[in-house]
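First comes the structure, then the notes that go with it.
In this view, the complex is presented without one of its protein chains, the others remaining in place.
Up next is chain A:
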Amino acid sequence: MSPSAAGSRQPAAEGGGRGQVWRSRRYRWDLRWSPYAFVAPFFLFFAAFGLFPLLYTGWAALHQVELTDPSAMTWVGLKNFTRLWEDEFFWNALRNTVTIGLLSTVPQLAVALGLAHVLNYRLRGSAFFRVAVLTPYATSVAAATLVFVLLFGRDYGMVNWALSAVGFDAVDWQNGTFASQLAVSTIVIWRWTGYNALIYLAAMQAVPGELYESAALDGASRWQQFRHVTVPALRPTIFFTCVVSTIGATQLFGEPLLFNGGAGATGGSDHQFQTLGLYLYEQGWVNLHLGRASAIAWAMFLILLLIAGAARLLRGRGDAR
């Protein structure tokens, strides 16, 4: 369809050639430029609040900047980074991030896969179950963590009460290193398992039924069908959820902040569950060193890039097989 053809169809109700010329010119303008107007808001907002800060972080990381006066910047070169390299709390936070990340991501995705498999059966009330397992997703980090702090209480918490009821000793969920990391991971697992299960379920429903029929004809059991048909068909989705969960795990912040009760951003009395995200916050907004916080942000980004590179290599090898 050409604009002039459309323009000529316009009834010349208002008479006069001038109106018509003006109108068709306006029409051509509209056709040409309105696509850009429609995508402009996204790019304008992104430039202001996404791109500019992103670039500026690298600049700020090379300066000493204090929260008390963010506009006063002193050039210090790479000092923020060398300091980070020698900072035992940074390495501690990195270690914790990795452990908590593994403790939360691996069980979460494994359980989600199994849950999706069960949800994929022909069920009565399937809508109810789907909504029910997704409900934790609607709960905020803050509310969920406060509840779990109480459930994991050392003296009167329900988890320790249940443990003692079956004959185990009470666990100090807030001060033990492994125990506290496990408790923090539990909150993550609780909030995200249902969400991932739904993503797997969607992918499962796209697997063609013939694959299962032929597998069944070959005498494959349900478990074998799950292992040899479902899981391979879901590989791209599993990869996708691994990436998303890994990104989420490197950014873990709210759970360790609030699991600490009143003690601020240290991640426990001995920093035993302080993550990188929390350490960034502590450096920037508790210790007021914005330059160092920027350096931590860049370190986190580099670590993510390393993981992404490793995943790519792994994936390439897997595809070649």
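Here, a contact is a pair of C-beta atoms (placed from the backbone, for glycine too) under 8 Å apart; a residue touches a chain by one contact, two chains touch by 3 or more; residues count from 1.
Please note the rule applied: contacts and distances are computed from a predicted model.
Looking at the choices "Glucose-1-phosphate adenylyltransferase", "Ion-translocating oxidoreductase complex subunit C", "Spore germination protein" or "Carbohydrate ABC transporter permease", the name in the UniProt record of the chain not drawn here is "Carbohydrate ABC transporter permease". Among the residues A:143, A:231 or A:314, only A:143 touches the chain that is left out of the figure. Taking the complete complex into account, A:123 is the one of A:21, A:110 or A:123 that touches the chain left out. Within the set A:60, A:84 or A:182, the residue that contacts the chain not displayed is A:60. Residue-level contact of chain A with the missing chain is found at 1, 6-7, 9-10, 27, 30-32, 34-39, 41-43, 45-46, 48-50, 52-54, 56-57, 60, 65, 70-71, 115, 118-124, 127, 129-151, 155-158, 161, 190, 194-195, 198-199, 201-203, 206, 209, 212-213, 222, 237, 240, 247, 250-251, 253-254, 257-258, 261-262, 264, 277, 280-281, 284-285, 290, 293-294, 297-298, 300-301, 304.
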